[in-house]
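The structure's right below; bear with me while I get my questions together.
In this view, the complex is presented without one of its protein chains, the others remaining in place.
For reference, chains read A, B and C in written order, and residue numbers begin at 1 within each chain.
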Amino acid sequence: MAASRVSSYSLESQRVSLARGSSALISPEGVREDGRSPHECRPAFLQTGAVNAAAGSAYAEFGQTKVIVSVFGPRESKKAQAYSDIGRLNCNVSFATFAGSVRGKAGQSTEEKEYSQMLYKGLEGAVALHTFPKTTVDVFALILQSGGGDLPVVLSCASLALADAGIVMYDLVSAISLSRLDTNLLLDATLGEEINQDGSLMLACMASRNEVTQLLLTGEWSQANLSEGLKLCLDACTKLAGLMRSTLKESTSNIED
Amino acid sequence: MALEFISPEGLRLDGRRPAEIRQLRANLGVIDKADGSATFEMGNTKVIAAVYGPHEVQNRSQQLLDQALVKCEYSMANFSTGDRRRKQKGDRRSVEISLVIRQSMEAAIMTHLLPRTQIDIFVHVLQADGGTRSACINAASLALADAGIPMRDIVASCASGYLNNTPLLDLNYLEDSGGGPDVTIALLPKLDKITLLQMDAKLPLEMFEKVFELGNKGCVAIANYMRNVLLENTKDLAFARGVVKV
Amino acid sequence: MVVGLSAAERRYLTDGIAQGLRNDGRGLYDFRAFSVELAIIPQANGSARVRLGATDVITSVKAELGRPQASRPSQGRVEINIECSSTAAPQFEGRGGEDLSLELSRALYRSLLCNNGTGPAIDLSALTVIEGKLCWNLFIDGLVLSSDGNLLDVLAIAVKAALSNTGIPKVEVTSAAAAEQEADFEISDNPDDFSGFDVSHVPVIITLTKVGRTYIVDATEEEESQMSSAISIAVNSAGHVCGITKRGGAGLDPSVLLDMISVAKEVSKSLLSTVDAEIMAAESRGDDQM
């Protein structure tokens, strides 16, 4: 997976035309719209410590999708919810008004609520809640640009921010999505591919413990497609986890020097 | 009058006599998880009620030291009315009806026997064809009885109106929106006490006497029906437990 | 409803499941008996009430004429909205039930209609009247009256039953107007020429709940309170997987995941047949009632 450092503000003029026949999305030789091969992920740029006010934070860029996550806490649960003797994770995902092609994406609030729930479900299994009893860790994710595969990028970036905040975790959570255009599986799909997809699969997993924490699938899948898709996503998640680990190590070591 | 509510032969739009109540149907214990539950149907208006409690008060500030705290929530299903657009749950009309139901139920429940506790009454309208408020009160009384909560008397309620200068009993949606007055009464039949009396639109005083009288008779009739249902239910329970050899 | 299980009850439940025994005597992969009633909401185009054990839900399908989406001129739109009534549990009072309602609505939307409505479950192109200008919009509303676990599976059955009971009135276009103005049309309201819905492709959802190291089908609320993780898998009559939603926190080993999917496929065969049988029975009961 190309882990090249794309300069974070390179504004390629990739116009994404919305209504496009699926044939234009992948050429006969199997090259996708943006030049990648079907099983190749988008160039990723990861960086921790993006927000110094937060206990921990991370910024992630996967192709056109740009996300920033900041983690606060563990701190006292604000409105005194019911007493709970283990820690609480409070996740909130919001879209910037300029995130989508149309300003203030319509139906944003239901999508935001849904993404917040899914972010919580994806991270819940990876965070050792018993190490900060009765307090809450707040995870605020902001999607700066929605270029497709927003949820998996938010998940990976959030787990990076949690690690950067020093929260005790069982493992990093890396996530990837995959779109199916009749039989060919396009890994780490862009917005254009996602709109014309026949089916999609989003997987979040704890790579080194080899455990799936979140799985969402839509569209009609035969068994063969399904198992191949799962395998592709698992490999991609392991590679992504490797990249996340090196990002974490670099950021801490250059603080030392 | 554009719409003839009463045909020359004295029949209403749905074929009822002016002083006739719609078809009543009720059954108890429809929700296993609830302490007491009941559905109540008046013609096409169908309502389900569930009672939880008496249980510990959720927030200490509302706790009453000498009596039970009765809380009620009324909500309508999205599909209950013709047009699908239902407002959010906490809209004004639902809050007002919840308050009305709570007041009439609180008058019947012997709250002083259950101090420092809380009784939740939840009512959901499955189908609305006029008189939803009355159906909810009837369903709530049955649910409370099913939950074994001590009550001075069951609360029976029904609505009556006045169209084509004849008093009508138990209005359906068409008659309700026919522009005439709508008098909703909730009654403790044995104690002969009114726990709820609401009327909108104008009505001359002597006419009001007649409509009110008709409504009263309607409530008494519904109360008798509810008492039979409760009797029947208790017989089934006794039979199921083998106490009574029927 | 938060089930107050004592430690002993919890041990009894989890150890029982580990040995393949469940509190109510069912096997690990057995469904509870369920009953289906059709056409219980007269104002709706189609409605159903399904009771599975103590879980009780009502769904209604309403069709309204409207403009199709710009990006999908040749298809009607479908919206699914589930509501948890406070009668099911005191926690659902006020805004309490909203999170669960959103989760159920999205899971159903994802499994039944797949992404942005292109799924094969419901043939949306049959909903168009005039391409690009006029189409039927389906509003599927669900209401949970009483909940004893496994809500998603019951709701899926209820939606399938409601759709099978749905009748869409025939629309004669009296004057095919030019592109922009409104075409005028006339909706026939005699029930005979209502076009029904082919629901054979609509999938059923099987939720596998992992308690300890074993997973079970159709968990009651008590069993759900002990779950470490749960997966809802939608399978249609062709045996294809139409949607997967993972709930619950703990991670799942991918191999276990694949086993769960195959078990779901196995169970779905028998469930699909029982659901169709129940719907058939309900329809015949419905006819003699009419």
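What we mean here is this: contacts are C-beta pairs under 8 Å (C-beta built on N, C-alpha and C of every residue); 3 or more make two chains touch, one makes a residue touch a chain.
We take it that contacts and distances are computed from a predicted model.
S.K.: Given the options "Exosome complex component CSL4", "General transcription and DNA repair factor IIH", "S1 motif domain-containing protein" or "DNA replication complex GINS protein PSF3", which would UniProt use as the protein name of the unshown chain?
M.R.: This omitted chain is identified in its UniProt record as "S1 motif domain-containing protein".
S.K.: Determine which of the presented chains are touched by the chain that is not presented, and list them.
M.R.: Counted over the whole complex, the chain not pictured touches A.
S.K.: From the listed residues A:C41, A:M118 or A:M244, report the one that touches the chain absent from this view.
M.R.: A:M244
S.K.: Sort through A:L123, A:L172, A:L186 or A:M202 and give me the one touching the missing partner chain.
M.R.: Candidates A:L123, A:L172, A:L186 or A:M202; residue touching the omitted chain: A:L172.
S.K.: Considering the complete complex, identify which of A:A44, A:A141, A:A207 or A:L240 is in touch with the unshown chain.
M.R.: A:A207
S.K.: Residues of chain A in contact with the chain that isn't shown?
M.R.: Residues 55-56, 72-77, 80-83, 85, 128, 131-135, 137, 163-172, 206-209, 241, 244-245, 248-249, 252-253, 256 of chain A touch the chain that is not shown.
The rule we apply is simple: only the chains that are shown with their structure count from here on.
S.K.: Does the chain-touch network form a line, ring, star, complete graph or other?
M.R.: Line.
S.K.: Give the identifier of the chain nearest to the protein's overall CA centre, each chain being represented by its own CA mean.
M.R.: C
S.K.: From the C-alpha centres, identify the chain that is farthest from chain A.
M.R.: So the chain farthest away from chain A turns out to be B.
S.K.: Express in whole angstrom the distance between the two chain centres, defined as the mean CA positions of chain A and chain C.
M.R.: Computed from C-alpha means, the inter-chain centre distance equals 29 Å.
S.K.: Can you give the whole-Å distance between the Cα centres of chain B and chain C?
M.R.: Computed value for the inter-centroid distance: 32 Å.
S.K.: Could you put a whole-Å number on the gap between the CA centroids of chain A and chain B?
M.R.: 52
S.K.: Quick one: in the complex, what on chain C touches chain B?
M.R.: Contacts found on chain C: 1, 41-44, 47, 54, 56, 58, 60, 62, 64, 81, 83, 85-90, 93-95, 139, 141, 143, 145-148, 221.
S.K.: Could you please specify the touching residues of chain C with respect to chain A in the complex?
M.R.: 71, 99, 102-103, 106, 110-111, 114-116, 118-120, 229, 231, 236, 238, 240-254, 257-258, 261
S.K.: Okay, in this complex, where on chain A does chain C touch?
M.R.: The contact residues of chain A facing chain C are 18-19, 110, 113-114, 117, 121, 124-126, 195, 197-200, 205-206, 209-223, 226-227, 230, 234.
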